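Here it is, the structure, as structure tokens.
The other protein chains are all here in position, but one chain of the complex has been omitted.
And then chain A:
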Amino acid sequence: MPSLKDLKNRIGSVKNTRKITKAMQMVAAAKLRRAQEAAEAARPYADRMAAVMAGLTASAAGSDMAPRLLAGTGEDRRHLLVVLTSERGLAGGFNSSIVKLARLRLAELRSQGKEVTILTVGKKGREQLKRDFGDLFVHHVDLSEVKRIGYDNARGIADEILDRFEAGSFDVATLFYNRFESVISQIPTARQVIPAVIEETSEAGASSLYDYEPDENAILNDLLPRSVATQIFAALLENAASEQGARMSAMDNATRNAGDMIDRLTTEYNRSRQAAITKELIEIISGAEAL
């Protein structure tokens, strides 16, 4: 049975932990708001880009002149998995869920006899994948110095991927990240970026009315790399919001658990104290009776 002093120390240390988790929760809440604003602000560009792309690709996809970023290499043998995770832990299942999805996909691709390579962004995903798949890593992007994710970061990653594609080291690239649904729900998502996947939109038909200058293929050649960067940027922003959301709810849970623990320990402390008092009383009384 722990002594009174031990119990008191434990209560003190759990209280300190609770203070920290509470603070982290509040910091995450503030960061989440900023991350959501950033994601919101980036939407018009991405939407426009997607709409124009949809119009362009509808007419270009069929032709033989279609760029490789759109039409693919004609093969589906070598896959690049781009795993976007965070640089910091203590965010609940945020990183694990992305890694889990990537692992599933990897196993599936391997069972089909495809070659797989991995490009990691963020320390946490790299650490988790290193043991089993360390030999598949081709590159790692470190964002730990980045305070606020900007388009330049996304472009750096996109350039890295595009260079590899140009060099012919893979056929298909897929992004893995968490889509932000709400504070309590982030959905691990896989999204293919190369070759480009164009969502069918109703605008696609209307866009064919446009005049293109210089011509459709020239614009497409210019646009496709930008579109890859834009999609990576969107994924990074979603990820950032998800990370803060996941951290917020994880820290909320931790704070609540610490509270429960403090209650339990306090009850135990009071009980032991009472037991000690009773014991002393009995000793006094039996001492007096013995006289």
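Convention: a contact is a pair of C-beta atoms (placed from the backbone, for glycine too) under 8 Å apart; a residue touches a chain by one contact, two chains touch by 3 or more; residues count from 1.
As a convention for this text, contacts and distances are computed from a predicted model.
UniProt protein name for the omitted subunit, picking from "Lactose ABC transporter permease", "NADH-quinone oxidoreductase subunit L", "Cell division ATP-binding protein FtsE" or "ATP synthase epsilon chain"?
The missing chain's protein name, per its UniProt entry, is "ATP synthase epsilon chain".
Touching the left-out chain: which of A:Ala42, A:Leu69 or A:Val83?
Per the contact definition at the top, the residue touching the missing chain is A:Ala42.
Touch as defined at the start, partner being the missing chain; which of A:Asp6, A:Asp76, A:Glu108 or A:Asp163 qualifies?
Only one listed residue reaches the unshown chain, and that is A:Asp163.
Would you write out the residues of chain A that touch the absent chain, in ascending order?
With respect to the unshown chain, the touching residues of chain A are 38, 41-42, 44-46, 48-49, 52, 55-56, 150-151, 154-155, 159, 163, 166-167, 209-214, 218-219, 222-223, 226, 229-230, 233.
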